[in-house]
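One protein chain is absent from this view; the other protein chains keep their places.
Letters are used for the chains, namely A, B, C and D, taken in the order the chains are written, and counting of residues starts over at 1 for each.
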Amino acid sequence: MPLDNLVFWVFAPISVASAIGMIVMRNAVHAALFLVVNFFCIAVMYLLLDAPFLFAVQIIVYAGAIMVLVLFVIMLLGVARGDDLRERLIAQRPLAVLLALAFVAEIFVAVRAGIGFSTKAPDGFDAVNEGGNTQALGEVLFRDYFLPFEITSILLIIAAIAATVLAQRRARPITQAEIEQRRSPSTDRGAAVDEQIEVREVPR
Amino acid sequence: MNRLLTLTTFLPVAGVVVVLVGGRALRDDVARAVALVTTIATFLVSLVVFGKFDPAVPGYQLVEQAEWVPAIGLGYIVGVDGVSIWLVLLTTFLFPIAVLASWPVEKDVRLYMIAMLALETAVVGSFLALDLLLFFLFFEAILVPMYFLIGGWGSARRVYAAIKFFLYTMAGSAFLFLATLFLWSRSSGLDGGATFDLRALTELAGGLPVTTARWLFLAFLVAFAVKVPLFPLHTWLPDAHTEAPTAGSVLLAGVLLKVGTYGIIRFNLTLFPEASRYFADLVSILAVIGILYGAVAALIQTDIKRLVAYSSVSHLGFVVLGIFAFTAQGVTGGVLQMVNHGLATGALFLLVGMMYERTHTRELARMGGLASVMPWLLGTYLFAVFASVGLPGLNSFVGEFLVIAGTFAVNQWYGALAALAVILAAIYLLWSYQRVAYGPVRDEHRGLGDLNLRESVVLAPVLALLLVFGVYPKLLTDAIEPAVARVIERVQPAGQTTDVGEVAVQQVEIGLVPDGGQQE
Amino acid sequence: MVGALAPSEATGSLPLLWLVPSLPLAGAAVNLFVGRRLGKAAGWLATALVAASFAVAVVVVLDLLAIGTEERLYVQHLFDWITVGAFEVGADLRLDALSSTMILVVTGVGSLIHLYSIGYMAHDARSARFFAYLNLFVFFMLVLVLGANYLVLYLGWEGVGLCSYLLIGFWYEKTENANAAKKAFVTTRIGDTAMMVGLAFIVWKFGTLDFEAVFGSAGAQLTEAAATGIALLLLGGAIGKSAQIPLQVWLPDAMAGPTPVSALIHAATMVTAGVYLVVRSAPLFELSDIALPIVLVIGLVTMLVAGTAALGQTDIKRVLAYSTVSQLGYMFLAAGMRAYAAAMFMLVAHAFYKALMFLGSGSVIHGMHDEQDMRRMGGLLRRMPVTGWTFIVGAIALAGVPPLAGFFAKDQLLEIANHTGRPVVWILGTIGALLSALYIGRLVFLTFFGSARTEQAEHAHESPSVMTVPLVILAIGAIGAGFVLNSTAEGRIAHYLEPVVGEVPHGDGLPVWVLGTIGSTVAIVGLVLAWLVYASGKVDRAAFEERLEPLPRTLRNGWYWDDAYAKLLVVPGKAAARVTAFVVDAKWVDGLVNGVGRGVGGLAQVGRLLQTGFVRSYALVFLVGAVALLAWIGVRL
Amino acid sequence: MIRTPELDLWPLLPELFLAGFGIIGMLFEAFSKRSPRPVHLAIALAGLLAATAATLALWEYGGAATVLAGTIANDRFAVVARLILLGVAFLGLLLGTHYFDRDPDGYRGEFYPLVLFATSGMTLITVAADLIVVFLALEILSLALYVLTGITGHRHANEGAMKYFLLGAFSSSFFLYGIAMAYGATGTTKIADIANALAGTTDGHPLALVATVMLLIGFGFKVSAAPFHMWTPDVYQGAPTPVTAFMSAATKVAAFMALLRVLSVALQPMEWDWTPIVAALAAVSVIVGSVLAIAQTDVKRMLAYSSVAHAGFILTGITATGAAGIRSATFYLIAYAAMTIGAFGVVMMVSFRGEERTSLASYRGLHRTDPVAAGLMALFLISLAGLPPTGGFIAKVGVFGAAIDGGYWWLSLIGVLASVAAAYFYLRVIVLMYMQDDDDVTDAVVTTDGSLLPRIAVVIPAALILLLGVFPGVISDFLDAASVLRW
Partner (left out) sequence: MRTPIAYFVMLSGVLFALGTVGVLIRRNALLIFMSVELQLNAVNLSLIAFSRMHNELDGQILAFFSMVVAAAEVVVGLAIIVAIYRRRQSVNVDDARELRW
């Protein structure tokens, strides 16, 4: 068994298992850690696919920065243990599993018909990656994808605004009582009248 | 270029604009006056149109054609022929009357008048449009102001009635819409590209496969059958008529229903002659059922407006029956009946409205003896009742007789069964009249006033026409007949009975042995 | 066989024909709109106009007589009424022997009744309206008889129905009057509708409704079946208008109208329109093998049923009403035997004596202060001599005592029955004659003879001269008509009508004098019997009637026709209407529509529950959609 | 050595203006204590104005079909799309300003830059000629809208934002998966190249099929096509009304325009594959939207379902491929944008202090207290119902005509019948506004405060709707130009 094949068959099950682990772990922190494992496995796959730059980015940015941020929030909000696993929605879980299986089957059919399970990666990727994967990527990025790259800046600005707008405490937070008080005089009456409308105007 | 028809159609919009712009600054009386002046002016313009109209010419006249949305082949094409000229005149004639009859309306007068005027434009536009989509546009546009009129100024169950009217009609017209678009889509192969021009589509429709044409016919028919209304699509009508304000009922019965029958003549027969023949029996049977059914249902009504409404179902059945006889007499009778029903039933609703304003009830059981209190009002009512019953010498008779005679020659059963409604009409109308007018006077009705000047002015022209058109229907038929002949020529292949007046001549000349005739 | 006539040129005063109907119409219009302001003058105006119409009619008819028999036809085209394609109907008036007879009767008797009404309606606040209607009636009746085609005839036909409705219900404050009016209109409308279909039938077969054209080509155009169809449909109209079985029920109730109305409309003119129609349409009826026999049977049955029913009535006007029905039966009988001229003769004679008796009964009622029950009268001859004696003249005429009008008419009829080999008809006709004598004798003896049975009867007073003068004139007519119209062997009126209706049938049978004797004897026997029972004082009337029960009650109720109709037609009809309106229409047809609406509404209510508010449910729905779409694509791979 | 691409930035100038002014606004917000709304409004309007001017200039701008290394399309379709979006943004800003005047507690100065950023994302997605740019633009507009939804921090806004965000991210992953599949099938993400690559295949590359479905799912989510519409009612109801107005109109326009470009360029060779899918989505959307709206008692929620139904109508038009489809859909979008933003505008006028009084009952007797608002609302509703003489009617003619032309008469049948059902709930609002007895109204009298700003913001769309209804020909050239995509 060639090395890449071996690596694939080692890490693929781990990634799947860690993904499953993430979605069944009751503790949010554990789940997040499983996700990190998963990300790491995927990063390995990148390496197999001759994408060393993304391998690095995946580990540094994703598994590193992003997941840390998530973990940070989990800790901040103190909701690590909050998730109880009793399901209120009938059939949500079986349906979810069923649909996921169907989805996989569909992808399987499409992939088999589309590229086949024997197609190997063609040679000549080295030529594409001439001067190293990072350099090649850089060239494509700043030549062909110069614009999208700039666009991401807007995305990040919005993210920044989002953080300030949504997460920032209000100068004068609106209390629950205030809301109740405001809601009661008009909307309650409105709701009551609503009922009347229903009765009256559904055509006989 | 001659812009008379456009002027007729859109003059009421000018009134709408005035009232809208005036806004709250406009006093109610001014709003009323604006509406009245506008509608009268429209009537006068339509009279000018009538003056320019040459009854002897069978085709469309005073045609105005302009590009509107060339991208989809939607044109602004309007024109009149012998059928539509009368319906337009009927409309423009009834509107000032309806406005005048609405004088007692106190609630939201400006809005009311806006709705009335908008309605007039929509209705007149429907009768004049020679572009299928333009027609549909006006046809749909009728719904909105009428909806407001019923829902805004109707009686207790007005909202139910208004929504029902609206949805029912809209559901029917959905099929018309699709069929229109289908024809349009088929017309893209024509020289001028895709178009909604009725004249071009008439050519096109002739070449459609038989089955397609039949489906399209049905789609058109459903829309119009709802509007007419043809049994069993009629149930919106009693509710709408009953709940609508007086002017609403008058216009609904007088004008709006005719859009349906007009549509059948103008579109179903013209576009799909083969399908018209194919479905003639089906439609005729429905019409006969409607005639009898409406009459029977009217027999037992306790609400006078509802009773008149059911009578409309019956009377409109005559129109449809006549149309699908495909004889000159039947179709002409049908068209005549449209105008006549508009006037007669319009008068009935006007009078019922006047009674309602006085007695505040529509329940027959709570009236009675009114003839002793308001002899003139009830006298005119009786006049209208007899016009509606189909008394010879008054207008409805001519149409009814022509329909029966025109149908009988083609199918004896239809003619004979339809005639039964004449008996039933006498029963329900006279019965209701008796309960309203005769018998002892009820205490709460003592001292009610008789017709006042405004009401007399409202009624006089209508009643006069009831008589005039009964005595001298040639006024109408001279213009109707050439247009009808043109339609029949298209529908009925040579050799079929198209003119019952010619039967005898043919038999004698060819020397046919008289056939076995009707087996009794 | 009846042939077509060649219309003659307009000569002399013939073009004035249009005036005959127009004058009453003008009167109607004036009285309708400004009659109130005319006051008393309204009646005089109406009377004057009808009289003027009569005068014009006389002048016109005289000019018609000046024309040779074979061309004795004048058609006046006023204007085109309906013209659609090749189908044309003109507003045409037709003056020939038949219509001239009718217009003279209508305007002549009509003007007398108008005159009488001035007195009769003197105290009614709405008398102007009354005269307007009356004038309008005369107009329509004239249109009916003058119409040159079936549609104009139909116009008049329905018009008289309208006036009948208006006049029966003239005192509409009383519900039963209004009911009677409606019943009259609706019942006759049933017949009218059949007639309208008949007209459509004619249009189908002939393409025209013009009498000349139809009759001219009838033989060539119609098969026997078609002719039967047309004839029977027209007969339907005639039955309704002339109150023949089975549509006779409206006429007795129609007595609710003012008495002059009963005289004019429900005795002299309108009800005879059916006879006129049959006679007019004779060319069509004769093409059918069964139409005329049916006419005959209907006439016969009606005569007997109504004659017996008349015996049981207590209301003076209802006796006369049933009598009218019975007499109309006679006329139908005559027409059914193709004795059209005899029918017309009877029609004219009947117009005189029956109008006379109605007016007389009106005078009685007037004198009795609106009392109509004969049992509460008696001995009125002394208190109302003019009324009484003229009434007796009419009664004798009706009974068929020679030499009054009724005798000649009935005699001729029975003679024809006998001579054309219809013994059964002859026997039944004779029985009918006996019945006539019986019931009219009963009426006369109860009313005018014996002693006054009530206070009212004792204080009854004679009517004013404006009412009695017409009675006298009509009495003279009742006496003289027989002589004038039937003086020679052939009969003047028969001869006069021959160009239009053909000859009176001839045949062999019992000698004429034998028949005449039998007829007179029967009439006298009937009267004597009536005297015995009702005036001689030798019979205990109450016990006599008691012994005959339930016959008198059955007769009084007109053989329970009304009840039968109520049970068999009205009740089921109402039930059917109720089911149609409130079950079929409201629950099914409309229910379906509303059901669709409610269904969509329900769907919406259920559907909105899908929107649970759980974001994960939304994701689930999303995923279902995604997987479904992918599956759809996958299937195609 | 990096070879620099040819930099033709003109076709991107509007987006640059939008983003630039967005940043200015953001900076202003950061450095100004009180963040006065008029100044913010002025900055944002200036941005819009500049962008509009730049857009208009592009009408006559020739240039290559795509610029910036094939990532940006340079055609009139893009110009049309931008103009619509800029107009919507303009109205949204006016409405928003008024909204925060009345609800200062919920006010955040970031509203203005966020609207500009969202708009830039929207315009960008309509000009994107590369699926990567499409994805990025989609994310820009999505993220901005998530934030806008929750901007007031009110309870319902929060919930709406969360639902929108979670489902939006979920759908984004599908969308991205679609892009991946498209890339897998063709080896490129440029829509023109995808088309070229697909043109050779006959029976459709399986991966391309999956890609098509996934992309449709992603777009379907954005345009609220059923069954991917579930977020719509909750978010529309929860979001501040001006945001709802803005996003209901603008998102739909942007996503549909982008969808049109993707379908008619990249997936044009697969027309026969995607039309049935689009038709199915259309049918489901129309039915779901029309029927479920009937049961609603909150006017915003009702309009949300209505928006689902309208997505279906537009999809109906798209089933007619090619220029006809684009024309009809574009017209519909213009009309829809006008009527929906107008309707929400009136909703905002009627509600007060944020999101109170949005129940249907609040509209009782509105025409007495504010006839103008009621009249305009009636007009918008009539147009939404697709009745003449409004733009909604002509729009419906366009899409159904196009669909029938394309052979989808059954879909049109469903559409017209559903629009009958839909008419019911539009009519119901009119009933409440106009057809109440006077004594019924008194206990629920509604007053709008009669401010000028929202009035302007609803009168403009009203005028547009009437114009489109009566003289639809005026934008005919516009549509002609739009219906030709360059690639």
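A few comments on the model shown:
One rule holds in what follows: a residue touches a chain if its C-beta (ideal position, glycine included) is under 8 Å from a C-beta of that chain, and two chains touch if they have at least 3 such contacts.
The structure presented is a predicted model; accordingly, all values stated were derived computationally and were not measured.
Across the entire complex, contacts from the unshown chain go to A, C, D. The hidden chain makes contact, of the residues D:15, D:234, D:370 or D:405, with D:234.
By the touch criterion stated above, the residues of subunit C touching the omitted chain are 608-609, 611-616, 619-620, 623. Remark: the residues of subunit D touching the chain excluded from display are 132, 135-136, 139, 143, 146-147, 150, 153, 155-156, 158-163, 165-166, 169-170, 172-173, 176-177, 179-181, 183-184, 187-189, 233-234, 237-238, 295.
The omitted chain makes contact with subunit A at the following residues, 2, 4-5, 8, 12, 15-16, 19-20, 22-23, 28, 31-32, 35, 38-39, 42, 45-46, 48-51, 53-54, 57-58, 61-62, 65-66, 69-70, 73-74, 76-77, 79, 82-83, 87-89, 92-93, 95-97, 99-101, 103-104, 107-108, 111-112, 115-122, 124-125, 128-129, 133, 136-137, 140-141, 144-145, 148-149, 152, 155-156, 158-160, 162-163, 165-167, 169.
Note that in this section only the chains that are shown with their structure count from here on.
Of the two chain pairs considered here, A-D and B-C, the higher C-beta contact count falls to B-C.
Centre-to-centre spacing of subunit B and subunit C amounts to 36 Å, using the average Cα coordinate of each chain. With each centre defined as the average position of its C-alpha atoms, the distance from subunit A to subunit C rounds to 96 Å. Taken residue by residue, subunit B touches two or more other chains at 159, 163-164, 167, whereas all remaining positions touch fewer. Under the contact definition stated at the top, the residues of subunit C that touch 2 or more other chains are 597, 601, 617, 624, 626, 630, 633, 637. On the subunit D side of its complex with subunit A, the touching residues are 2-5, 12, 19, 22-23, 26, 68-72, 105, 108, 110, 113-114, 117, 120-121, 124, 130, 132-133, 136-137, 139-140, 143-144, 146-147, 150-151, 153-155, 161, 181, 184-185, 205-207, 209-210, 297, 353, 356-357, 359-362, 364, 424, 428, 431-432, 443-444. Residues 79-88, 151, 154-155, 157-159, 162, 165, 169, 172-175, 177-179, 181-182, 185-186, 189-190, 192-193, 196-197, 199-201, 203-208, 213, 217, 220-223, 225-226, 228-229, 232, 573-574, 576-578, 580-582, 585, 589-590, 593, 597 of subunit C are the ones touching subunit B in the complex. Residues 24, 67-72, 74, 107-108, 111, 133, 137-138, 140-141, 143-144, 147-148, 151-152, 158-159, 162-163, 166-167, 170-171, 174-175, 177-178, 181-182, 184-185, 188 of subunit B are the ones that touch subunit D when the two sit in their complex.
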